[in-house]
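Here the structure is laid out as structure tokens; the discussion comes afterwards.
Excluded from the complex is one protein chain; the other protein chains are retained at their positions.
And now, chain A:
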């Protein structure tokens, strides 16, 4: 899987004739075009945050900005509350991912390692959650949250995030705990270690690779949620909003006299941290998001 790009480029002498080289050349052009298609919109957004409305709506949206003002960034941060939404999102995702991983691994461990009446049924109950579209639960969920007084609160969002992340987390971690050797845990129990301590001090560290993958999966999934925030944090709870709904709201409310540079600054603020985290952890993130699919 790791591809030796540098060495491959230095020696490619085993080409099989000209037709292969033409094909290789064309396909390399295709790769290059796709890379540009991915990078360009993001770079353009970043540059657009420095432009004026006249520059943005003129005939040359592709031109570079005349001056690099950070005004729009300040406006987006303070006036459009992007700063607040970012802090809200970090708070909600941090707490709910932590709780998802804690409760998910507790349930998965018990289901994977202990035989008791109802084990199989509870496991299937968790996994069955994977086959329901969340849209089916939308109306009753909203009514329930309203009746519980949790609508428009971060507590409500965290509880719902955790609950809806559990099926996949339990499914994956149960499979993972089953692959771990039983001997270490048994030895610890022999030495008088309690069930709970065995779990936290022996099994959790052993399960680290699986836990990291699923943590990444949950962080990205919950960070990018849009549907649940707009349902659970309605318009009258605007100070509780999360980043995705905040940005979508600026864009839907923006008319032609609106602050477009501010919108692009807000977009950049949402994209750049994710981009940096992705570049640093790209290997773990790629495997975290795809291993789940391959199980």
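General remarks:
Please note the rule applied: contacts are C-beta pairs under 8 Å (C-beta built on N, C-alpha and C of every residue); 3 or more make two chains touch, one makes a residue touch a chain; residues count from 1.
The rule is short, and it goes like this: contacts and distances are computed from a predicted model.
UniProt records the chain missing from this view under the protein name "Sugar ABC transporter permease", selected from "Thiosulfohydrolase SoxB", "Sugar ABC transporter permease", "G-D-S-L family lipolytic protein" or "Homoserine O-acetyltransferase". Looking at A:92, A:107 or A:207, the residue that reaches the missing chain in the full complex is A:107.
Residues of chain A in contact with the chain left out of this view: 1-5, 7-9, 11-12, 14-16, 20, 23-24, 27-28, 30-31, 34-35, 37-39, 41-42, 44-45, 48, 56-62, 103-104, 106-107, 109-111, 114, 116, 122, 125-126, 129, 131-133, 135-144, 146, 159-160, 162-164, 166-167, 170, 194-196, 199, 220, 223-227, 231, 243-245, 247-248, 250-252, 260, 263-264, 267, 270-271, 274-275, 278-279, 282, 285-287, 289-290, 293-294.
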